[in-house]
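A single protein chain has been omitted from the complex, and every remaining protein chain is retained in its original position.
Entry: subunit A
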Amino acid sequence: LSATTCAGSGCLPVFLEGSVFTVAVASSDQHSPITAHSGSHKATDHGSHNNTGKAFPVLDLNYENVRVPFEISLWVLLASLMKLGFHLVPHLSNIVPESCLLIVVGLLVGGIIRGTGETVPPVLDSKLFFYILLPPIILDAGYFLPIRPFMENLGTILIFAVVGTLWNAFFVGGLLYGVCQIGTESSSILSRIGLLQCLLFGSIISAVDPVAVLAVFEEIHINELLHILVFGESLLNDAVTVVLYHLFEEFSGIGSVTLLKGFLGVISFFVVALGGVLVGVLYGILAAFTSRFTSHTRVIEPLFVFLYSYMAYLSAEIFHLSGIMALIACGAVMRPYVEANISHKSHTTIKYFLKMWSSVSETLIFIFLGVATVAGPHDWNWTFVTVTVILCLVARVIGVVGLTFIINKFRIVKLTTKDQFIIAYGGLRGAIAFSLGFLLNKEHFPEREIFLTAIITVIFFTVFVQGMTIKPLVELLAVKKKQEAKRSINEEIHTQFLDHLLTGIEDICGHYGHHHWKDKLNRFNKKYVKKCLIAGERSKEPQLIAFYHKMEMKQAIQLVESGGGIKMPSAVPSTVSMQNIQPRPSTKPAPERAIPQLSKNKEEEIRKILRTNLQRTRQRLRSYNRHTLVADPYEDGLSDLFLKKQKMFQIEKKLKEMNTYLTVPAPPPDSPTMCRARLASDPQAYSIKPASNKVPMIQVDLASPQSPDSVNLLDEFGQANQQEEEEQGLMMKPPSRPREAKKPSEEDEAKDQQRLMRCLSDPGPSADEDEDGAFLP
């Protein structure tokens, strides 16, 4: 594996810089199976070469043509196999975070390469890292960023990101310079490191790394607030890092600092940050607008999302703006509108692809970190390295504590000491620091190797020591964990209610707070922006209704997935149904359950039909992990089902006049039930003839608690079908007619809703927090 992967040095950067084409062209001229390249070990001569009359080579070997793609694929394959392997080993992933294991693997691979005498390729080349490996991770994070907690804590996050990083950079850089000057003899190499170089080093090492944070925090499942604080900080400090880096690099090159330049530096910070966000927002709006017209070419919808985001990143990089912020802004802005426009399949595709790419990227980054460590070049200096590590820790702690003290004055929900500890401890450094160090110019920075060694040591320290111990510490300190948030409809109603209430109170007080502006933004969004960017009628659907439909859909799908007659496992087993809630008409003495009793045979037949056409139970993933996806309800088989349901819908429309069979005690021979049974066995059209314009019903047994199989499935089919067509995206029209029977009797209405609500009596599925919620909830 290793011998072939790293033949020669710089195989991957070669690919990027375009010279692979020259290599390929050169080798295609040769017909000889022997490659002249020094690295190839597999050069064998297949005999025919020596004959003057060249025979046609039956078996030829030309490795050079495929070398680069081949090696890239091998690396990716290695990464993926490692990921597989870790989860096969029991208990390993509980103790050691994945990132540590991957770095160890990288070390091993690097070691093997070294051992075989090859030069280790500089795989963590900055171009590869910044243009290929980093964007998927950031896009994944940005697209699924939980907007509401992010916005609510934006002030705190910004203060940590900007002020915290600045503090760290200057503290570490300054003190390091002091130590170098004072603590060592004047002839040692350390004393030759200038202040600017130290400050530059400080700015590189002080930025909290989003990749490392994501990798570690994913596994510890802490509560949302802490997660968003540390993660948000790691994303937003990119602007600061970019500015500081370029600033100090400029200054080191030129050699002199003036006040004007310092002032320009401050200005450039705002330009970088806001410019990055602006670029991202622009591309986000473009993407949203494009998605409005994609209803006829659903297949390439995901591509637009990826392309626009990547372009946003690259465009920002052209102007030295913050690419990360552009990417985040683009993803966050486009998401609510795009999701309203695209089909469900596209949405799934986007989700899958983003998760896949970011997963692979992350794995590769850590492996490469390990390989790059072996590659060197290193210059170990005990003083420098240890001082750096200690200073980083101290700076982080002081920074967090100090800033929290100030921030808590403005927060309603204060940050406790435990929170502060986790925030400080969670400030991990990662591959971004290494890549930035790698980018340093050797001429301006003769001490580049010392820097690189120190950076790697800090990275190792944070990832290994802090990464491994944070999980037990979280347990020990009993930090609040992430709740399995099952967003119930009551909570949703009341969240909205509270929003309006607080806005109203603020208006009465005359106080233009936070709710007031949020409300204004919401209204602006609804009035103008949504109309522009969302196709068709979906732009008008209020959030509560969207939420409700989503919930209904999820439950319908769950019901289908559980394969028919099996009772849904619900958190709160309950026999409550709609019947219990509906106010009883006072004239009736007691509600009669005028449920037609189907004979057992019919029941069985119907159930069998259902089972043969439905999917098996799927295991639902309980907690949300960035690398796993919630069970996707839309398997291929199910789409067929939906098509059939559409047919059903059309038939139903034609059968509006049919009476409900509910009033009939037992199904007569030609009842809809029988027709249905006959039809259903017809493989061509699994279309249920509904008994009325209402929801089709296969009513097995309504409300009897004794029969555990009393689940009505097709009710949900009808509902879901009427509400959703394949091509309609995630928003649904409100169910209009079908709920009302033509001549509703009170009973029927109650029964009807009961039928529907029976399914809803099971508390909702775990709300996928990354797909819930509109842009401005």
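The criterion applied here is as follows: contacts are C-beta pairs under 8 Å (C-beta built on N, C-alpha and C of every residue); 3 or more make two chains touch, one makes a residue touch a chain; residues count from 1.
The working rule: contacts and distances are computed from a predicted model.
The listed choices are "Calcineurin B homologous protein 3", "Kv channel-interacting protein 4", "Alkyl transferase" or "Sorting nexin"; the UniProt protein name belonging to the chain that is not shown reads "Calcineurin B homologous protein 3".
Across A:115, A:446 or A:513, the single residue that touches the chain missing here is A:513.
Only one residue from A:154, A:465 or A:501 touches the chain missing from this view: A:501. If you put the missing chain back, the residues of subunit A touching it would be 408, 412-414, 483, 485, 488-491, 493-498, 500-511, 513-514, 516, 519, 523, 540-542, 544-545, 548, 551-552, 572-584, 590-591, 593, 703-705, 734-736, 739-740, 753, 756-757, 760-763.
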